[in-house]
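Every protein chain of the complex appears in place save one, which is left out.
Right after this comes chain A.
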């Protein structure tokens, strides 16, 4: 194989290295939240630029919900829907919301969120685990939004969650990945996909998540609230692919001192 052929093959193979999630195959490793977009047109352009195949949606009282136009956009984009349980504070609320979403959207997939605090929107681990067990028993494909605690992540995976989705930092904060070490530990602790969810601010955060070994990235605000959502969506797409490639390529070890890349032998005396 010539060099161009190898590069082409690598590019093709690596950039489409599929994500196996909940028994389904995805060629994109970027999941997009639909919340926060300034308009449906902006959302559609961002979805298309991101290349995502899986987007989150929510349920709200009908008076406060978007019109059917949003669903038309999502259907037109050909993306799969992942209902969330955003806003739920107890296992009971989250389980009921998941069941309502299954009824409304006709999917057993759920992004399970159980929030413990209004200011940080951090997950409540006790309620989360309770809800995860109930939903797995009820046949749901549970993608659990969780803290970056590797032990809790392992417990959620052991309970049958299809994916564990640790936060990088609080939802919408754009603070990036505050504890990369925990994300890497969590990645090693479970065999199901790990999706970095929440806290991404810009493209380098998404790339770092993938370099740490995450299988995918889920983000919303970083794109929908960017000054130019479509352009940021494209940046995120490239960042996720770059991070995945870098992870697979094997980075050089960190060194305390420099190591010349130009040979010293043959150096002239000038």
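Here is the rule we go by: a contact is a pair of C-beta atoms (placed from the backbone, for glycine too) under 8 Å apart; a residue touches a chain by one contact, two chains touch by 3 or more; residues count from 1.
Convention: contacts and distances are computed from a predicted model.
Student: One chain is missing here; what is its name in UniProt, given the choices "Sulfur carrier protein", "NADH-quinone oxidoreductase subunit F", "ABC transporter permease" or "Xanthine dehydrogenase YagS FAD-binding subunit"?
Tutor: Options "Sulfur carrier protein", "NADH-quinone oxidoreductase subunit F", "ABC transporter permease" or "Xanthine dehydrogenase YagS FAD-binding subunit" considered; the missing chain's recorded name is "Sulfur carrier protein".
Student: In the complete complex, the non-displayed chain touches which residues of chain A?
Tutor: 33-37, 43, 56-68, 70-71, 84, 86, 96, 99-101, 103-106, 171-172, 198, 220-221
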